[in-house]
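Below is one structure, written out as structure tokens; comments come after it.
What you see is the complex with one protein chain gone and the rest in place.
For reference, chains read A and B in written order, and residue numbers begin at 1 within each chain.
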Amino acid sequence: MPSTETSELSPVAPPKSPSRSRWRSVGVLVVLGAAIIVLLSQGILHSLNYFETVDQALAQRSSLGTKVIRLEGVVKPGSISRTSNGASFVITGSKDRQVFVDAHGSPPQLFQADIPVVVVGHFTSSTSLDFEGTQILVKHTATYIAAHPKRVKAPNGTTR
Amino acid sequence: MIRTAWLVAKKDLLIERRSRVLLWQVLPFGAMALLLSGLALGPAHAGTSSAGPGLFYLVMLFVALLMINRSYVIESTPGTRASVQTLGLDPAGVFLGKSLALCVELWLSGLVLLAGTVLVLHTGLHGALVALPSVLVTLAAMSAAGTLYGALTAGAQGAATLLPVLTLPAFAPLLVAGERSFSAALTHSGLWEWWLIVAVALVAYVGVGILLYGVLEES
Partner (left out) sequence: MIKQLSQRLLGPVTLLCLALTFWLGLWVTPPDRVQGNLVRLLYVHPAVAWVALYVSFGTATIASILYLWKRTRSFTMDRIAHCAMEVSVVFIVLTLITGSIWGRPTWGVWWAWDARLTSTAILGVLAVGYLALRRANDDSTLRARRSAVFAILSAINVPIIHFSVQWWKTLHQGATVFTSNRQLLVHGSMAWTLLLSFVGFTLLFFWLLRARYRLEVLRESTQQMMLDEALLLRQREGVM
């Protein structure tokens, strides 16, 4: 039976065998993979969204109150009217759900009917469906289509 | 691995208990940073703002940076690292031990600064208590990530200034998830989602640390 003195000086255990450390690595990788799958499968990553759609906002209308949010919807054709300090228009979600927006500040260059927009602002009261915007952002889609697919040649020969 | 972890954690905490750097240097710094964030918000917003959780975590990031740096400075005496290496300690155990010690230190500072946030920034006490478990998990994840990144910069030229550049990007998701779970606790909504994210982040950082710490320490 070695005394405490000698056991302090006794050689340390040899480094662990490579196979054991390999199994540990595999184990850690499995846990890491499982953690990532849990994260993705729960769909919880959706909570980092940049905006609320009209549908989402109307579904949780009562809890939103007059909190500042970013609201996304498609500009309804024919609803745009320029006001003295910006523009007012109607944005729609699916199934004809719509919100009337009165936004201050000049809208971006691409702002037009039938385009998805994100409006920063808040509902005017805790129950109303009128939205007061402080900024309009245009969210363009990922689709690119030529402006004049059946273009003709101009007299000077250009096709632009 | 576990035994090595205990040994290393005990060693780091013992040094901390004797030097009292956390108590006399880091905590006053954290308190001052909290006061300054209140001043930065201005008198109109400091007591009513919903920025409390975010500012708490921002201050905790700075505190964590100081503590990570400290965790490696105590080993910077010439020969210390070499002699630790010759002991043949399991690197994964060393990593876990250093993370554990850092975690305890961050938990202590976190509790104090959380109380400070409630006091100074008027963040709801009930909400803060509900958020406490998620705060502890986030700080644990922060200490695991910090230990790994601290090892990357240990002994490098200008390690103290290099550490924030490398570590803060890794802290960004923790800041977001921590802030959201804290805010969710204050408004009683969707707390579990963010809880899960910080828990997964903790598992991920500990896992990556166990895998890679050995690579950093091998000679």
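Following the convention adopted for this analysis, a residue touches a chain if its C-beta (ideal position, glycine included) is under 8 Å from a C-beta of that chain, and two chains touch if they have at least 3 such contacts.
Since the structure is predicted, the reported quantities are computational estimates derived from the model, not experimental observations.
Considering the whole complex, the residue from A:V28, A:V90 or A:V118 that touches the absent chain is A:V118. For chain B, the residues touching the chain absent from view are 148, 152-153, 156-159, 162, 165-166, 168-170, 172, 208, 212, 215-216, 218. Counting the whole complex, the residues of chain A in touch with the unshown chain are 45-46, 48-51, 53, 72, 107-112, 115, 118, 135-149, 151, 160.
The criterion applied here is as follows: only the chains that are shown with their structure count from here on.
Note on chain placement: the centre of chain A and the centre of chain B lie 29 Å apart, centres being C-alpha means.
Touching chain B in their complex are the following residues of chain A: 12-16, 21, 24-25, 28-29, 31-32, 35-36, 38-39, 42, 44-45, 47-48, 63.
Considering their complex, residues 1, 87-88, 90, 92, 176, 180, 189-190, 193-194, 196-197, 200, 203-204, 207-208, 210-211, 214 of chain B touch chain A.
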